[in-house]
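Okay, here's the structure, questions in a sec.
Every protein chain except one is present and positioned as in the full complex.
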Amino acid sequence: MMGSGITPWLLQRLSSVYLGLYGSCIAICWMGRPAPDHAAWTAWVGQPWVSLGMGLFVLALLLHLWVGLRSLLMDWVTRTAVRAALNGLLLIGLTGVGLWALRTLWRAGL
Amino acid sequence: MRFSIYRYNPETDAEPRMQRFELESVSRGMMLLDALLRFKEQDESLVFRHACGEGHCGADGVNVNGVNVLACTTRLSILREPVQVTPLPGLPVIRDLVVDMEAFFSQYRAVRPYLIADDPEPEVERRQSPEQRAGLDGSFECILCACCTTQCPSWQNNPERYLGPAALLQAWRFLNDSRDTATEERLNDLAGPYALFRCRTVMNCVNVCPKDLNPTEAIGRIRRLMLKSSL
Partner (left out) sequence: MVAVRGHGKVYNGPCSEYQNLFMGRYTSVMPARERNKAHLLIGHRPPRPWLSAASLLSSTQRWAGLFLALSTPYFLYSFDLSLRSEAGFTQVLQWVQSLWGRLWTLACVWAFAAHLAAGLRLLLGDLGLGLDREMARRSAWAANLFPWFVVLALLIGWR
């Protein structure tokens, strides 16, 4: 299967573009501004472009994390059984993080 | 000039050791291979490979102060003392500086480094235009010295499954050949997460290649070709 090599690689590159752009946008957006209070903060996060963007951000992040950590395991863990177990843990962990993020964003008004 | 050279004979030695050698007079333009040959006069048991002595055959790849080089094209004047000469890393040592290149060559064979052309054989020969021929520049010059592959950390991590820069450069050489018709099979050979995609663009291969070739670029081109053909 050609896909098992090129697909993760492509996902990694595509997600990195979004992560870099959105991450830098948010950073620049808050640079030099004073810290908000709770109401302003929730209102800001509740804006559709922010919360939708963050939803996508989380999705891209999960993909990026999966590809990166998977290749790290391929390089550093030589025992197949151990690597498979760690890959399983990784998937469970990522799913957990994803659900958690979804709940948070949902509450914030996604 | 002080040298420290890796000595190991698996049949008699329990473990490898480093042996000191001293070179009294260093003349201008003297290469590392000349020094090794002097040392062999001093101690006949020292073993290393060498053949053409001018960087054409790729037999005398060794690791010097951490960097893979060809002994015959490395000037003594650029080396820092004490010069530590060890075998190419990551390959089984047969004796002293001689390593077993079988793992390296089997990866070379794995990319089928020969022309595969299914179209009917022409009367005279399979022609290429000058431009098509120029596309092969920078890939056919490889002398298979294994300097690049054994210096690659990704290959060191996965020596059995990642093909390494030298083999991948040759894969590109035939993927890029206008006469070759087996592009799809070749790409399928490189599929999967290990064979091609363990490259992380560390570019050690480009830095050490004695022929100034660029395996990293070739790997990138293979990826782009793969992307195009899978879309």
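Which chain is which? They are A and B, in the order written, and residues in each are numbered from 1.
Everything that follows uses one rule, which is that a contact is a pair of C-beta atoms (placed from the backbone, for glycine too) under 8 Å apart; a residue touches a chain by one contact, two chains touch by 3 or more.
Predicted model, so just to flag it, every value in this text is computed and none were measured.
S.K.: Which one touches the absent chain: B:Met1, B:Leu23, B:Cys57 or B:Val202?
M.R.: B:Val202
S.K.: Among A:Cys29, A:Leu52 or A:Leu72, which residue is in contact with the omitted chain in the full complex?
M.R.: Only one of A:Cys29, A:Leu52 or A:Leu72 touches the chain omitted from view, namely A:Leu72.
S.K.: Tell me which stretches of chain B touch the chain missing from the display.
M.R.: 4, 6, 8, 10, 15-18, 63, 65-67, 84, 86-93, 99, 150-151, 153, 156-159, 200-204, 206-207, 212, 214, 216-217, 220-221, 223-224
S.K.: For chain A, which residues touch the unseen chain?
M.R.: Touching the missing chain: residues 13, 16-17, 20, 23-24, 31-32, 35, 37-38, 41-42, 45, 61, 65, 68-69, 72, 75-76, 78-79, 97, 100-101, 104, 107-108.
Definition applied: only the chains that are shown with their structure count from here on.
S.K.: State, to the nearest whole Å, the distance from the C-alpha centre of chain A to the C-alpha centre of chain B.
M.R.: 39
S.K.: Using the touch definition up top, name the residues of chain A that touch chain B in the complex.
M.R.: The touching residues are 1-6, 8-10, 70-71, 74-76.
S.K.: Which part of chain B faces chain A closely enough to touch in the complex?
M.R.: The contact residues of chain B facing chain A are 154, 157-158, 187-188, 190-198, 200, 223, 226-227, 230.
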